[in-house]
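Of the protein chains in this complex, one is absent; all others appear in place.
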Amino acid sequence: MSLLWTPFLPLAIVLSSLIPGLLIFTLREEQQRTRVALNLVGVVLKLLLVVVMLAGVAQGFTFRFQVPFLPGVPLILQGDALSLQFVSLSSLLWLATTIYAIGYFRGSPLQSRFFGYFSLCVSATVGLALAGNLVTFLLFYELLTLATFPLVVHKGTAAALDAGRRYLAYTMGGGTLTLMGVALLHSVAATPDFTAGGYLAPLLGEVDVSLTLAFALLIAGLGVKAALVPLHGWLPRAMVAPAPVSALLHAVAVVKAGAFGIIRVVYDVYGVETVAALELTRPLLYLAGFTIVYGSLMALRQRDIKKRLAFSTVSQVSYITLGVALLGPVAAVGALAHLVHQGLMKVTLFYCAGSFAETCGVHQVQEMDGLGRRMPLTMVAFTLAALGMIGIPPLAGFISKWYLGWGALAVDEPWVLVVLVVSGILNAAYFLPMIYRGWFAASKTGECARTEAPAMLLWPTLFTAALVVLVGVFAAFDLSPLAWAQLIVDREFGL
Amino acid sequence: MTEWLVDSGLGLALLLLAAATLYAPRLYTSVVFFMGFGLLMAIVWARLGAADLALAEAAIGAGLTGVLLMGALREHPPRTERAPRPRSLLWAALLPLAVLPLLVEAILPLSGGAQPLPAQVDAQLAYSGVSHPVTAVLLNFRSWDTLLELLVVLFALLGTRQLALSSRHPHPPWPLLLAWCRWLAPLAFLLGAYLLWRGAKAPGGAFQAGALWASAIVMLRLNGLLPTVSWRDWRLRLPALLGVTVFVLLAVATWLWGAGWLVWPPGAAKALILLVELAASVGIAITLALLVMGEDRELRP
Amino acid sequence: MNTALLSLSAPLLAALWLLLTHRRQAPVVIVASLISLVAAVFSLYQVIDAGEQSLALGGWESPLGIRLRLMPVSAMLLTFTALIHSLVGLYAWRSRHSQTRHTDYWPLSCLLHAALAALWLSHDIFNWYVTLELLGLVAVVMVCLAGPKAYGAALRYLLLSLAASLCYLLGVALLYGVYGVLDVSLLAEAARADPSTRTALMLMTVGLMLKAALWPLHLWLPAAHSSAPTAVSALLSALVVKGPLFILWLLWSRVAPEELGQAAGPWLALAGVGALLVGGWSALRAPLIKLMVAYSTVAQLGYALLALGLMLHWRELSLDAALWLFVLAHGLAKVSMFLAAGEMQSTLGSRRLDSLKGATQTMPVAMFAFAVAGGSLIGLPPSGGFLAKWLLLLPLLQNPAHWPWALGVMLGTLISAAYVFRVVAISFDRARPTSPDFNPDRFAQWLSLLPALLVWGMALISEQLILWLTGATL
Amino acid sequence: MSLWLFVPLVPLLAAVICLRWPRLRLLVALAPLPALALALWPPAAVDIGWLWFTSRWGAESLFARYLLGFTALLWTLAGLQARLNESLRSRRFWLFWALSLTGNLLLLIAVDAASFYVGFTLMSLAAYGLIIEQGGPAPRQAGRLYLQLAILGEMLLFAGLMLRLQETGQVLLLSEWLQIPTGAWTTALLLLGFGLKAGFWPLHVWLPLAHPAAPAPASAVLSGAMIKAGVLGVWLFMPASGGALSPAFWLALGLFSAFYGALLGMGQQQAKKALAYSSISQMGYLLAIVALAWQQPDARAGLGLLLALFALHHALAKGALFMGAGLAAHHRFHGWQQLMLWLPALALAGLPLLSGGAVKTLLKKAVYDSDVSHWLWLFSLGSVATALVLARALWLMNRQSRAHSPLRLSRSWPLLVLVVLSLLAPWLLSSLRAAMLDHFELSGLWALLWPLLVAALIATAVWRWPPPEKYWRFLQASPARRASLGVKRLWQMPAKPASLPKPGSPVWRGWERRCNRLWQRQPLGLTVAMMSVLLLLGWFW
């Protein structure tokens, strides 16, 4: 690998969606083919670049792109193991979601705008993943908010606008808190690159108050996107967005950005030791535990499929936070693996919800009766993802839950097991009735003709559903998310 | 003692007149009081030994502003006015009264103390091209201020040009005034020219002269002796802009071919200052006249 | 230095040419602005290269004569002024909806340009008075270009502006009475912390605050700025209010004795926070498009005032850089915002915010410009607004005792986000879109986007800019 | 590629094929055959490095081979029987059949805990599809309760597994776990988790509902094979010395369960329900055997074999009975065909020379050798109860089947094979063969026969003078079903309609308007006043 082009690889990964996105904005509505072509070229290019980078990072290369920004704080795009976990997930799901969205929006207006912002959203996500220091992270974190808002309000209805306003209110608030936290940290410790093991340890004992406040600010700011209770209010409303958006929002872009940020802050900014010394994670741990249970309880009470899924996200994303807050290497593996696993499962569920709504007009849980006959393949995907969510072995969710439970015990926090068990039961309580209705209940309207979703909607769904199974069954395989998480943790914890 | 009595009388009269101007029940009375206030001010200044300023105040502060106010009065029928209640006036007076001690505290130390500048002015007066220090300051030492000030005057004219005013029709002037005008106008021209010429050595100068010329123009216009010239006509625009244009061009010229921005060549200083003064006077005269008399068809073609 | 004066005289000569020939030739103005821009850039280059420069006008050294001084900040502002004028001029020329195409806007904008340039270069407290008057009058006159409905606001503006000038002038008189000099540098050497100086500074400050529409003396601004023609609003918000601010800054950072500055700092900073909150709140509740933008100016000036006050209080000179970055970022963003707002307002045929429904569809570029500019106002990275806020925040956060001020900044950010996104959200309403009265003017929309892109483009040179400003204002 | 991979893969493949071509149901029915073959001729265990947390599959001990063998056998025969049933043609049924089968086989060949857990879960959940197959309210309710408890068990098991793993230092191999003691929480969680599947009292509540609801072949595998997995789990996961509670407690629990099941079974009105209660009773015995093993860890190997044999015996006999009960619901058994019902029943009751007799002898011997030999009479009494339940069940089946069409062998040959196999089993398996030598002695014979005779007497008496219905009725009450419905209702309580924030209360708006009016009316005066006020600040400064 020559040294000349390696710095530009991270930049290229960001640009591979940014440039198509900007170009798409300029297209007219009817230039469907060009739009699709641009999208696909970007997607494929990004995937290729990510693969190259994966190979490089696995061999220990670092990819670092830097431009000056603030005095002493350059903008850095850097590919390390942790960022690649997130980048790969985003790129992969971007591929699936792009195809899904092309099918979903066929024939509807304002496509150029949609796909433009869609690409921007992915660029921001990828940038955020590749960010090499806190300021760069903050930059993309805010850009993500901006790029996502038009997607949330894409439908332009009163409900969508309400959701959009709420989304902005929460995320801008979170962004401001994050900014404060970043600035506070910068004022006490400058802003060096993310470092495995953190860079604040030398300051312990001098500026503890600042460090604690900065942590609180950062977590509160990131917690908004990660939908920690009580900062989750935007998420269930944001589900009014079109299905591909919800899928991306819940699986990759927004909530994951928050969770990913928390990971970065805890591991690469503060470092486990500093965090432990300041006893910062205990409140976070309790909050995450509470969020997990609360999200599930709320999901149980929803009638709307997407709303139920949204509250499920609230609950599931906090698994990641929980794993991080446990501060043990095992729990960290669980958290990092869940970052990917939850993404795969939730994206599948939202694809399915979108297909149900588009193909059969099914929006409510009660209307799902007999869907298994009408859309068997979609329903299979839904079932697999839902079972994964519950944590049924050997699906994806089980793997993360296993590591989280193990990790909790390893750091002597057995009560976390109770949270996991209760959450599992509640997950089952809201997912299984849906599965039951789909497969075992007879359709009330008597329709049972087979009306499977169009191929563009079906294939991405099946693809991600298959991944849900594969990453679980082959968790021990060298290229699985779990193995990669293990690699990250080895590097982060210096094992 | 007499000095003191006179001073205190004048000062108190000034304050009283000012208060009367503000709070007189009728607007017309107010305007009259205001003109009286301006004249009294001129007298005070003359008494304090600033003849230049007394002249300027009389011409500009009292005369011109008074005429403008009188003109404006027609647009403002008195019946529309709602007088503020005395009690609210008293309450509102508390604020300035509370500020007064602060100002007094600041003013007290100022009555004495030597200043560095007058000596320097005296020292450099010989090189300024004129012998009257005020003119030297205005047109040589601080000519930049003056240039900008001419721009201010121009802005007032340009601003007036933007304002649509439909109901402005010239009233027939007083017959007596009409009769006097024929004599007064040339006199004012002459007096202005004299002041301009004298400005180099003694109190007087472009502004005073411009004000006098303006009054002459106004008088002639009122008599119908001058035609209505539209702004569209370069013959109006050129003189109105003459002062600024000449000044700016001279500034650029001194930069390009001279010793630097606004540096008058030693020999030609007096001539240049006179040129500027003349141009400025013409400009001011036209501008002021337009400000007083300007009609829509004149200003907004 | 000569280049700086050239940058001043180019628009002045252009204005005189236009007035003499009585033509409304937009290209002349734009060319003059561009010449001025080039000259300003040269002068900026000279300053970076050779440091501060001064020129004694008429060959008379201060205190007798007037000395012009080209400081780094003034060179920067000179460039900035020329740039904004070129951008706005371009818009006013090309937009079908600019209400200023066939008016005296052209000579007036040139004169405004010249007045501003004179102000940046001036270094003499009385000369400042004259430039302030110039600025005030030309601003009022330009507001009047909007026609009779703006007269009320313009009259209030004029009267307050005059009162403020006289307040300032009384302060000048007191200072002159004490020290006998007018030149800023000489004053700075002589200044003592006595009651006269204090009162003089106070009078000048109040006058300048009124002219700069700093809270709580901002009440005239929203009406005046929102009723002016679009291009004028842009110039007023971006440039005119910055003039008094510049003087205020020099007055306090150069002239005022340190102990006075230290005592006055918290008050100014408090006023800044007040501006952020009150201005932001009013913007949030404003029913009209341009009124909202105008109130946002009030709010944004709060940042500058906050930076100024805290700089004085703590002698934290890096805050100067924050102050000027705010000015730059706000200027560019506000131009974009006003142009976009005006373009949308006239195309959609209503001044009300509600009429922006569906604007993302009907006028995407203008709405995008509005949002992008708004992003800088909020301070989203990597826009210019963010850079400024970053510089402002760092000293605030360094010491736990200063954190309450940071809270003010945070609230300000949140409230600006709220008012910007309130508009953005409305524009996404596809349910009942307002249909445009005319065919939207694409080119004009792009012109309105240009400044917003520039303010985000500041990120490209941000490091040098900040380093230079931090060094330059020291 | 190891042969063990075929054990779970073949059923899965068969399921996929069957989904595409539903006529190939036979493939699914025969899918356990590789497992059966491997049970007979087992290759060495293999490590599978790429599967979840790396796993290890195999069946090396006799114990494991017995279990695998009879399970595969039962599944095969039940599958074949199901194939003959016209009403079981839906793809869904066969899919779930195959999935349960996969799970069941997987947990049997699992040597590591994770694989066991995976198989266990798969089996548990897929069985829901079997229970609910016939549709209608009863299966739905039974299925709901089953699923609720299965999920609950699953989660508790997960927690227990995690705790156990922590105790064992993250070693997944089950064989390593035997020597490592366990804590109270782990014990409780594991026993609850597995117990909910095994179905001994008081965790049996789903069983009496699920078995009657499921189709007969499904009930057969459910009762014959699947619930054994629960006991197997307890056996494998707990240390050799038992959990935190004393083994005597578990022994008591097992025996109580045995009597409880029998007692309630006697009062049932449905043959399959009575059989289900009998299963509860039998699971009590299995639990008792496990408890015995915990009491005397040295005898673990022997008791383990007993456990396997008991399970095998119960699987074959109960499987045959359930399948017979299913057939009896639609057909009349006549003549020698009655033997297809009687023989398994008698075997279960413990008739000498049948599998039951042999197992009972072994069990009694084991008890006799243990510290609790004074409890031996309870086991004998238990035999009486078992016999009574089976009598009741047979009587109910008989009553049902009278009206129906005659049974043809072409419809029931898998049942016949099963009965024959259960007859042959004690002779084929050496351990049982040895036990049967006892039956040729009078004391041994009498020990087994007297409970049967007592039971026969009681049965005849009851048959002659039946007690009034009302004495039975309380036995049929099912509080669990009601509780399950309650849980469902609680869960599905609709969310409150989202309360939208009120857009500005009138009071607040009024204030705002007043303020606006104030400074819009007099901006100039107000500003000048503000100026003065600001100047006044000079006083403070």
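In this document, chain identifiers A, B, C and D correspond to the written order of the chains, with residue numbering beginning at 1 in each.
Everything below uses one rule, namely that a contact is a pair of C-beta atoms (placed from the backbone, for glycine too) under 8 Å apart; a residue touches a chain by one contact, two chains touch by 3 or more.
Here is the rule we use: contacts and distances are computed from a predicted model.
Participant: For the chain omitted from this view, which of "NADH-quinone oxidoreductase subunit K", "Cytochrome-c oxidase", "Peptide/nickel transport system permease protein" or "4Fe-4S dicluster domain-containing protein" is its UniProt protein name?
Facilitator: Matching "NADH-quinone oxidoreductase subunit K", "Cytochrome-c oxidase", "Peptide/nickel transport system permease protein" or "4Fe-4S dicluster domain-containing protein" to the record, the invisible chain is "NADH-quinone oxidoreductase subunit K".
Participant: Please identify which of the visible chains the hidden chain touches across the whole complex.
Facilitator: B, C, D
Participant: Going by the contact rule already stated, which one of C:Ala173, C:Leu284, C:Ala431 or C:Leu467 would touch the omitted chain in the full complex?
Facilitator: In the complete complex, the chain left out is touched by residue C:Ala173.
Participant: Which residue numbers on subunit D touch the omitted chain?
Facilitator: Against the left-out chain, subunit D lists 524-525, 528-529, 531-532.
Participant: Using the touch rule from the top, list residues of subunit C that touch the missing partner.
Facilitator: 64, 126, 129-130, 133, 136-137, 140-141, 144, 148-149, 151-152, 154-155, 158-159, 162-163, 166, 169-170, 173-174, 176-177
Participant: Which subunit B residues would touch the chain omitted from the figure, given the whole complex?
Facilitator: That gives, for subunit B, the contact residues 3-4, 7-8, 11, 14-15, 18-19, 21-23, 27, 30-31, 34, 37-38, 41, 44-45, 48-50, 52-53, 56-57, 60-61, 64-65, 68-69, 71-73, 75-76, 81-82, 84, 88-89, 92-93, 95-97, 99-100, 103-104, 107-108, 110-115, 117-119, 121, 133-134, 136-138, 141-142, 145-146, 149, 152-153, 155-156, 159-160, 163-168, 205, 207, 284, 288, 291-292, 294.
What we mean here is this: only the chains that are shown with their structure count from here on.
Participant: From subunit A, what is the lowest number of touch steps before subunit B is reached?
Facilitator: The least step count works out to 2.
Participant: Among the chains here, which has the CA centroid at the largest distance from subunit D's centroid?
Facilitator: It is B.
Participant: Can you give the whole-Å distance between the Cα centres of subunit C and subunit D?
Facilitator: 78
Participant: Roughly how far is subunit A from subunit D, centre to centre by C-alpha average, rounded to an integer in Å?
Facilitator: So the centre of subunit A lies 38 Å away from the centre of subunit D.
Participant: Note the residues in subunit C that touch 2 or more other chains, in rising order.
Facilitator: Expected reply: 198-199, 202.
Participant: For subunit A, jot down the residues that touch at least 2 other chains.
Facilitator: Counting only residues that touch two or more other chains, subunit A contributes none.
Participant: All pairs of touching chains?
Facilitator: Listed by label, chains in contact pair as A-C, A-D, B-C, B-D, C-D.
Participant: Report the residues of subunit C in contact with subunit B in the complex, numbered from low to high.
Facilitator: For this pair, the touching residues of subunit C are 2, 5, 9, 12-13, 16, 19-20, 22, 55, 57-60, 63-66, 68, 103-104, 107-108, 111, 114-115, 118, 126-127, 130-131, 133-134, 137-138, 140-141, 144-145, 147-148, 151, 174, 177-178, 180-181, 194-196, 198-200, 202.
Participant: Could you please specify the touching residues of subunit C with respect to subunit D in the complex?
Facilitator: 156, 159-160, 163-164, 167, 198-199, 202-203, 205-206, 209-210, 216-217, 219-220, 223, 263-264, 267, 285
Participant: Which of the residues in subunit B come into contact with subunit C in the complex?
Facilitator: Residues 102-103, 105-107, 109-110, 113-117, 120-121, 124, 140-145, 148-149, 151-152, 154-156, 158-159, 161-164, 231-232, 234, 237-238, 241, 244-245, 248, 251-252, 255, 259-264.
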